[in-house]
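For reference, the structure I am asking about is given below.
Omission of a single protein chain aside, the complex is shown with its protein chains in their original locations.
Then we have chain A:
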(Lines give C-alpha, C1' and ligand atoms only; values in the text may rest on other atoms or scores of the structure.)
Protein backbone atom coordinates (compact mmCIF):
# COMPACT_ATOMS: atom_id res chain seq x y z
CA UNK A 1 0.00 0.00 0.00
CA UNK A 2 2.73 2.22 0.74
CA UNK A 3 4.11 1.63 -2.61
CA UNK A 4 5.41 4.97 -3.49
CA UNK A 5 3.62 6.79 -6.16
CA UNK A 6 6.06 7.25 -8.92
CA UNK A 7 7.27 10.79 -8.97
CA UNK A 8 7.17 12.39 -12.35
CA UNK A 9 10.70 12.50 -13.60
CA UNK A 10 12.13 15.97 -13.53
CA UNK A 11 11.77 17.48 -17.00
CA UNK A 12 14.92 16.96 -18.92
CA UNK A 13 16.92 20.01 -19.89
CA UNK A 14 16.24 19.26 -23.54
CA UNK A 15 12.49 19.28 -22.99
CA UNK A 16 12.69 22.55 -21.14
CA UNK A 17 14.49 24.10 -24.07
CA UNK A 18 11.92 22.60 -26.43
CA UNK A 19 9.05 24.11 -24.49
CA UNK A 20 10.76 27.45 -24.34
CA UNK A 21 11.45 27.18 -28.04
CA UNK A 22 7.89 26.38 -28.95
CA UNK A 23 6.68 29.32 -26.86
CA UNK A 24 8.96 31.57 -28.88
CA UNK A 25 7.67 30.05 -32.10
CA UNK A 26 4.09 30.51 -30.91
CA UNK A 27 4.69 34.13 -30.09
CA UNK A 28 6.35 34.66 -33.44
CA UNK A 29 3.54 32.83 -35.21
CA UNK A 30 1.04 34.88 -33.28
CA UNK A 31 2.82 38.01 -34.37
CA UNK A 32 2.84 36.89 -37.98
CA UNK A 33 -0.81 35.91 -37.70
CA UNK A 34 -1.60 39.34 -36.33
CA UNK A 35 0.37 40.95 -39.15
CA UNK A 36 -1.34 38.78 -41.79
CA UNK A 37 -4.77 39.47 -40.37
CA UNK A 38 -4.03 43.19 -40.39
CA UNK A 39 -3.07 42.90 -44.05
CA UNK A 40 -6.21 40.91 -44.80
CA UNK A 41 -8.28 43.44 -42.92
CA UNK A 42 -6.87 46.29 -44.94
CA UNK A 43 -7.60 44.31 -48.11
CA UNK A 44 -11.14 43.68 -46.95
CA UNK A 45 -11.40 47.36 -46.32
CA UNK A 46 -10.56 47.97 -49.97
CA UNK A 47 -13.13 45.42 -51.12
CA UNK A 48 -15.59 46.87 -48.70
CA UNK A 49 -15.67 49.99 -50.87
CA UNK A 50 -16.67 47.96 -53.89
CA UNK A 51 -19.86 49.28 -55.45
CA UNK A 52 -22.18 46.63 -56.81
CA UNK A 53 -24.13 47.40 -59.96
CA UNK A 54 -26.63 44.90 -61.29
CA UNK A 55 -27.49 44.80 -64.97
CA UNK A 56 -31.10 43.76 -65.47
CA UNK A 57 -32.80 43.22 -68.82
CA UNK A 58 -33.63 46.86 -69.38
CA UNK A 59 -31.73 48.95 -66.84
CA UNK A 60 -28.97 48.97 -64.27
CA UNK A 61 -29.53 48.99 -60.54
CA UNK A 62 -28.49 51.55 -59.36
CA UNK A 63 -28.42 53.61 -62.52
CA UNK A 64 -27.27 56.84 -60.87
CA UNK A 65 -24.01 56.65 -58.94
CA UNK A 66 -22.02 59.16 -56.94
CA UNK A 67 -18.48 58.36 -55.82
CA UNK A 68 -15.55 60.38 -54.47
CA UNK A 69 -12.63 61.03 -56.83
CA UNK A 70 -9.75 58.55 -56.89
CA UNK A 71 -9.73 54.77 -57.05
CA UNK A 72 -13.14 53.14 -57.28
CA UNK A 73 -14.11 49.49 -57.73
CA UNK A 74 -17.36 48.48 -59.35
CA UNK A 75 -18.63 44.91 -59.26
CA UNK A 76 -20.86 44.47 -62.27
CA UNK A 77 -23.37 41.63 -61.88
CA UNK A 78 -25.12 40.54 -65.06
CA UNK A 79 -28.68 39.44 -64.27
CA UNK A 80 -29.83 39.84 -67.87
CA UNK A 81 -29.96 36.90 -70.25
CA UNK A 82 -27.21 38.06 -72.63
CA UNK A 83 -23.46 38.74 -72.52
CA UNK A 84 -23.33 42.52 -72.22
CA UNK A 85 -21.00 45.39 -71.41
CA UNK A 86 -20.75 48.19 -68.86
CA UNK A 87 -18.80 51.32 -69.71
CA UNK A 88 -17.94 54.63 -68.06
CA UNK A 89 -18.05 57.36 -70.71
CA UNK A 90 -16.63 60.85 -70.82
CA UNK A 91 -18.60 62.25 -73.76
CA UNK A 92 -18.25 59.49 -76.35
CA UNK A 93 -14.86 58.40 -75.02
CA UNK A 94 -14.61 55.27 -72.91
CA UNK A 95 -12.86 55.81 -69.57
CA UNK A 96 -13.14 52.21 -68.38
CA UNK A 97 -15.19 49.25 -69.57
CA UNK A 98 -15.92 45.58 -69.18
CA UNK A 99 -17.20 43.79 -72.24
CA UNK A 100 -18.79 40.39 -72.60
CA UNK A 101 -19.86 39.92 -69.01
CA UNK A 102 -21.56 36.53 -69.19
CA UNK A 103 -25.16 36.13 -67.96
CA UNK A 104 -25.28 35.23 -64.26
CA UNK A 105 -21.63 36.19 -63.70
CA UNK A 106 -19.96 39.31 -62.38
CA UNK A 107 -16.76 41.22 -63.13
CA UNK A 108 -14.87 43.94 -61.30
CA UNK A 109 -13.87 47.23 -62.89
CA UNK A 110 -11.18 49.28 -61.20
CA UNK A 111 -11.10 52.90 -62.22
CA UNK A 112 -9.09 55.94 -61.23
CA UNK A 113 -11.64 58.71 -61.60
CA UNK A 114 -11.24 62.46 -61.91
CA UNK A 115 -14.01 64.70 -60.59
CA UNK A 116 -16.81 65.30 -63.11
CA UNK A 117 -20.02 63.93 -64.58
CA UNK A 118 -19.86 60.75 -66.62
CA UNK A 119 -22.40 58.62 -68.51
CA UNK A 120 -22.75 54.86 -68.19
CA UNK A 121 -23.65 52.41 -70.94
CA UNK A 122 -25.49 49.62 -69.36
CA UNK A 123 -26.15 46.38 -71.21
CA UNK A 124 -28.25 46.67 -74.36
CA UNK A 125 -27.52 49.69 -76.52
CA UNK A 126 -31.16 50.74 -76.27
CA UNK A 127 -31.12 50.74 -72.46
CA UNK A 128 -31.18 54.16 -70.79
CA UNK A 129 -27.75 55.58 -70.03
CA UNK A 130 -26.83 55.75 -66.38
CA UNK A 131 -25.04 58.63 -64.68
CA UNK A 132 -21.89 58.69 -62.59
CA UNK A 133 -21.03 61.78 -60.59
CA UNK A 134 -17.49 61.89 -59.26
CA UNK A 135 -17.14 64.42 -56.47
CA UNK A 136 -13.89 66.20 -55.66
CA UNK A 137 -11.97 65.25 -52.50
CA UNK A 138 -9.26 67.08 -50.60
CA UNK A 139 -6.80 64.76 -52.32
CA UNK A 140 -8.16 65.34 -55.83
CA UNK A 141 -8.16 69.10 -55.23
CA UNK A 142 -4.54 68.92 -54.16
CA UNK A 143 -3.68 66.77 -57.19
CA UNK A 144 -5.38 69.26 -59.48
CA UNK A 145 -3.21 72.03 -58.14
CA UNK A 146 -0.01 69.97 -58.11
CA UNK A 147 2.39 70.15 -61.00
CA UNK A 148 2.18 67.17 -63.36
CA UNK A 149 4.60 64.24 -63.11
CA UNK A 150 6.76 63.00 -65.97
CA UNK A 151 4.24 60.22 -66.73
CA UNK A 152 1.71 62.90 -67.70
CA UNK A 153 3.99 63.95 -70.57
CA UNK A 154 4.24 60.52 -72.22
CA UNK A 155 1.03 61.14 -74.20
CA UNK A 156 1.85 64.67 -75.47
CA UNK A 157 5.48 63.77 -76.28
CA UNK A 158 4.37 60.63 -78.13
CA UNK A 159 1.90 62.68 -80.13
CA UNK A 160 4.65 65.17 -80.98
CA UNK A 161 6.85 62.28 -82.18
CA UNK A 162 3.96 61.15 -84.41
CA UNK A 163 3.82 64.73 -85.71
CA UNK A 164 7.58 64.71 -86.42
CA UNK A 165 7.15 61.43 -88.26
CA UNK A 166 4.30 62.73 -90.44
CA UNK A 167 6.01 66.08 -91.14
CA UNK A 168 9.32 64.30 -91.74
CA UNK A 169 7.65 62.09 -94.37
CA UNK A 170 6.06 65.19 -95.93
CA UNK A 171 9.48 66.88 -96.08
CA UNK A 172 11.13 63.85 -97.72
CA UNK A 173 8.30 63.66 -100.24
CA UNK A 174 8.27 67.39 -101.06
CA UNK A 175 12.07 67.53 -101.37
CA UNK A 176 11.96 64.46 -103.63
CA UNK A 177 9.44 66.20 -105.90
CA UNK A 178 11.67 69.30 -106.00
CA UNK A 179 14.63 67.12 -106.99
CA UNK A 180 12.63 65.52 -109.80
CA UNK A 181 11.70 68.93 -111.22
CA UNK A 182 15.37 70.00 -111.12
CA UNK A 183 16.51 66.76 -112.75
CA UNK A 184 13.82 67.17 -115.40
CA UNK A 185 15.16 70.65 -116.18
CA UNK A 186 11.84 72.34 -115.35
CA UNK A 187 12.80 75.68 -113.75
CA UNK A 188 9.23 76.99 -113.29
CA UNK A 189 8.12 73.73 -111.68
CA UNK A 190 11.21 73.66 -109.43
CA UNK A 191 10.53 77.24 -108.29
CA UNK A 192 6.94 76.27 -107.47
CA UNK A 193 7.99 73.12 -105.58
CA UNK A 194 10.59 74.94 -103.51
CA UNK A 195 7.73 76.52 -101.53
CA UNK A 196 5.98 73.39 -100.13
CA UNK A 197 9.37 71.81 -99.37
CA UNK A 198 10.36 74.86 -97.30
CA UNK A 199 7.00 74.89 -95.51
CA UNK A 200 7.49 71.25 -94.56
CA UNK A 201 10.99 72.07 -93.28
CA UNK A 202 9.77 75.04 -91.25
CA UNK A 203 7.24 72.82 -89.45
CA UNK A 204 10.21 70.74 -88.27
CA UNK A 205 12.62 73.63 -87.76
CA UNK A 206 12.30 73.98 -83.95
CA UNK A 207 13.14 70.29 -83.47
CA UNK A 208 15.67 70.18 -86.33
CA UNK A 209 17.70 73.00 -84.84
CA UNK A 210 18.79 70.65 -82.06
CA UNK A 211 20.74 68.64 -84.66
CA UNK A 212 23.27 71.38 -85.40
CA UNK A 213 25.50 69.84 -88.04
CA UNK A 214 22.81 68.14 -90.07
CA UNK A 215 20.62 71.21 -89.85
CA UNK A 216 23.46 73.36 -91.22
CA UNK A 217 23.82 71.05 -94.23
CA UNK A 218 20.09 71.49 -94.89
CA UNK A 219 19.42 75.08 -93.94
CA UNK A 220 22.62 77.16 -93.69
CA UNK A 221 22.48 80.57 -95.34
CA UNK A 222 25.25 81.91 -97.59
CA UNK A 223 26.54 84.17 -94.79
CA UNK A 224 27.86 81.13 -92.94
CA UNK A 225 30.35 80.38 -95.73
CA UNK A 226 33.57 82.27 -96.28
CA UNK A 227 32.94 82.99 -99.95
CA UNK A 228 29.19 83.22 -99.49
CA UNK A 229 27.23 82.16 -102.59
CA UNK A 230 30.45 81.38 -104.45
CA UNK A 231 31.70 79.02 -101.75
CA UNK A 232 31.85 75.42 -103.04
CA UNK A 233 30.65 74.19 -99.64
CA UNK A 234 27.41 76.25 -99.87
CA UNK A 235 24.65 73.65 -100.25
CA UNK A 236 21.21 72.71 -99.01
CA UNK A 237 17.91 74.53 -99.45
CA UNK A 238 19.38 78.00 -99.77
CA UNK A 239 21.89 76.98 -102.43
CA UNK A 240 18.91 75.65 -104.42
CA UNK A 241 17.01 78.85 -103.70
CA UNK A 242 19.96 80.91 -104.96
CA UNK A 243 20.07 78.95 -108.20
CA UNK A 244 16.32 78.84 -108.75
CA UNK A 245 15.40 82.44 -107.87
CA UNK A 246 18.58 84.53 -108.19
CA UNK A 247 20.47 82.90 -111.04
CA UNK A 248 17.30 81.46 -112.55
CA UNK A 249 19.31 78.52 -113.65
CA UNK A 250 19.39 74.81 -112.87
CA UNK A 251 23.11 74.55 -113.54
CA UNK A 252 24.86 72.44 -110.96
CA UNK A 253 21.73 72.00 -108.81
CA UNK A 254 21.15 68.28 -109.39
CA UNK A 255 23.87 66.99 -107.01
CA UNK A 256 22.82 69.59 -104.41
CA UNK A 257 19.20 68.41 -104.65
CA UNK A 258 20.23 64.77 -104.40
CA UNK A 259 22.29 65.43 -101.30
CA UNK A 260 19.42 67.42 -99.79
CA UNK A 261 17.05 64.48 -100.24
CA UNK A 262 19.55 62.27 -98.41
CA UNK A 263 19.98 64.82 -95.65
CA UNK A 264 16.26 65.35 -94.99
CA UNK A 265 15.79 61.56 -94.97
CA UNK A 266 18.50 61.34 -92.29
CA UNK A 267 16.89 64.28 -90.49
CA UNK A 268 13.60 62.41 -90.20
CA UNK A 269 15.35 59.32 -88.84
CA UNK A 270 17.38 61.30 -86.32
CA UNK A 271 14.41 63.33 -85.12
CA UNK A 272 12.60 60.07 -84.37
CA UNK A 273 15.66 58.59 -82.65
CA UNK A 274 16.20 61.61 -80.37
CA UNK A 275 14.60 61.67 -76.96
CA UNK A 276 12.87 65.01 -76.50
CA UNK A 277 12.36 66.00 -72.85
CA UNK A 278 9.29 68.16 -72.08
CA UNK A 279 11.29 71.34 -71.41
CA UNK A 280 12.86 71.00 -74.88
CA UNK A 281 9.48 70.57 -76.55
CA UNK A 282 8.40 74.00 -75.35
CA UNK A 283 11.90 75.53 -75.28
CA UNK A 284 12.67 74.74 -78.92
CA UNK A 285 9.46 76.44 -80.07
CA UNK A 286 10.24 79.50 -77.92
CA UNK A 287 13.76 79.73 -79.43
CA UNK A 288 12.35 79.40 -82.94
CA UNK A 289 9.85 82.22 -82.37
CA UNK A 290 12.52 84.40 -80.78
CA UNK A 291 14.80 84.01 -83.79
CA UNK A 292 11.82 84.98 -85.95
CA UNK A 293 11.13 88.04 -83.82
CA UNK A 294 14.74 89.15 -83.28
CA UNK A 295 16.25 88.49 -86.70
CA UNK A 296 14.27 86.88 -89.49
CA UNK A 297 11.20 89.16 -89.47
CA UNK A 298 13.13 92.41 -89.79
CA UNK A 299 15.79 91.24 -92.25
CA UNK A 300 13.92 88.82 -94.46
CA UNK A 301 17.31 87.13 -94.71
CA UNK A 302 16.08 83.58 -94.54
CA UNK A 303 14.47 83.50 -97.98
CA UNK A 304 16.40 86.41 -99.48
CA UNK A 305 16.26 85.11 -103.08
CA UNK A 306 12.69 83.74 -103.18
CA UNK A 307 11.06 86.10 -100.65
CA UNK A 308 8.73 83.37 -99.36
CA UNK A 309 9.51 84.21 -95.71
CA UNK A 310 5.83 84.52 -94.77
CA UNK A 311 5.21 80.89 -95.74
CA UNK A 312 7.97 79.90 -93.35
CA UNK A 313 6.64 82.08 -90.52
CA UNK A 314 3.17 80.55 -90.94
CA UNK A 315 4.70 77.06 -90.78
CA UNK A 316 6.62 78.03 -87.61
CA UNK A 317 3.33 79.20 -86.12
CA UNK A 318 1.72 75.85 -86.95
CA UNK A 319 4.29 73.99 -84.82
CA UNK A 320 3.71 76.41 -81.96
CA UNK A 321 -0.01 75.75 -82.29
CA UNK A 322 0.58 71.99 -82.27
CA UNK A 323 2.67 72.16 -79.10
CA UNK A 324 0.08 74.31 -77.33
CA UNK A 325 -2.67 71.85 -78.30
CA UNK A 326 -0.61 68.98 -76.91
CA UNK A 327 0.06 70.79 -73.63
CA UNK A 328 -3.47 72.14 -73.33
CA UNK A 329 -4.89 69.36 -71.11
CA UNK A 330 -1.97 69.74 -68.68
CA UNK A 331 -2.20 73.53 -68.74
CA UNK A 332 -5.94 73.35 -68.18
CA UNK A 333 -5.33 71.23 -65.12
CA UNK A 334 -2.35 72.92 -63.53
CA UNK A 335 -1.83 76.37 -65.06
CA UNK A 336 -5.13 77.41 -66.58
CA UNK A 337 -4.38 81.11 -65.97
CA UNK A 338 -1.72 81.00 -68.70
CA UNK A 339 -4.13 79.89 -71.40
CA UNK A 340 -5.97 83.15 -72.18
CA UNK A 341 -2.68 84.93 -72.96
CA UNK A 342 -1.30 81.98 -74.92
CA UNK A 343 -4.47 81.71 -76.97
CA UNK A 344 -4.76 85.44 -77.62
CA UNK A 345 -1.10 85.78 -78.69
CA UNK A 346 -1.48 82.73 -80.98
CA UNK A 347 -4.58 84.28 -82.56
CA UNK A 348 -2.94 87.72 -82.88
CA UNK A 349 0.12 86.34 -84.68
CA UNK A 350 -2.11 84.21 -86.90
CA UNK A 351 -4.36 87.10 -87.95
CA UNK A 352 -1.31 89.31 -88.55
CA UNK A 353 0.04 86.74 -91.03
CA UNK A 354 -3.38 86.10 -92.60
CA UNK A 355 -3.53 89.83 -93.35
CA UNK A 356 -0.76 89.33 -95.93
CA UNK A 357 -2.63 86.71 -97.94
CA UNK A 358 -3.08 87.54 -101.62
CA UNK A 359 -5.11 85.23 -103.88
CA UNK A 360 -4.87 82.38 -101.37
CA UNK A 361 -1.06 82.62 -101.05
CA UNK A 362 1.28 84.82 -99.02
CA UNK A 363 2.65 88.11 -100.38
CA UNK A 364 6.36 88.25 -101.32
CA UNK A 365 8.37 89.45 -98.37
CA UNK A 366 10.10 92.21 -100.36
CA UNK A 367 6.67 93.87 -100.57
CA UNK A 368 6.33 93.99 -96.75
CA UNK A 369 7.26 97.39 -95.25
CA UNK A 370 9.52 97.93 -92.27
CA UNK A 371 6.52 98.87 -90.12
CA UNK A 372 4.69 95.72 -91.11
CA UNK A 373 7.80 93.65 -90.38
CA UNK A 374 7.95 95.21 -86.92
CA UNK A 375 4.32 94.23 -86.34
CA UNK A 376 5.14 90.64 -87.31
CA UNK A 377 8.15 90.60 -85.00
CA UNK A 378 6.12 92.03 -82.10
CA UNK A 379 3.41 89.41 -82.47
CA UNK A 380 5.96 86.59 -82.58
CA UNK A 381 7.74 88.02 -79.54
CA UNK A 382 4.51 88.23 -77.54
CA UNK A 383 3.73 84.59 -78.37
CA UNK A 384 7.27 83.50 -77.42
CA UNK A 385 6.93 85.32 -74.09
CA UNK A 386 3.57 83.67 -73.37
CA UNK A 387 4.96 80.20 -74.17
CA UNK A 388 8.00 80.88 -72.02
CA UNK A 389 5.67 80.90 -69.02
CA UNK A 390 4.81 77.22 -69.50
CA UNK A 391 8.10 75.83 -68.19
CA UNK A 392 7.98 77.42 -64.73
CA UNK A 393 4.19 76.96 -64.42
CA UNK A 394 4.32 73.22 -65.13
CA UNK A 395 7.76 72.74 -63.60
CA UNK A 396 9.10 71.22 -66.83
CA UNK A 397 12.76 71.73 -65.98
CA UNK A 398 12.46 70.00 -62.62
CA UNK A 399 10.39 66.98 -63.66
CA UNK A 400 10.95 63.63 -61.94
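For this structure, a couple of remarks:
We adopt the following convention: a contact is a pair of C-beta atoms (placed from the backbone, for glycine too) under 8 Å apart; a residue touches a chain by one contact, two chains touch by 3 or more; residues count from 1.
What we mean here is this: contacts and distances are computed from a predicted model.
Not every chain of the complex appears here, and the one that does not is recorded in UniProt as "Iron transporter", selected from "Iron transporter", "DNA polymerase V", "Cation:proton antiporter" or "Cytochrome c1". Checked against the full complex, the one of A:82, A:133, A:248 or A:374 touching the unshown chain is A:82.
Taking the complete complex into account, A:161 is the one of A:56, A:79, A:147 or A:161 that touches the chain left out. Among A:94, A:184 or A:336, the one in contact with the hidden chain is A:94. When the whole complex is considered, the residue among A:230, A:275 or A:369 that touches the unshown chain is A:275. Residue-level contact of chain A with the missing chain is found at 35, 38, 58, 82-85, 87, 89, 92-94, 97, 99-100, 102, 121, 124-127, 149-151, 153-159, 161-162, 165, 275-277, 326, 329.
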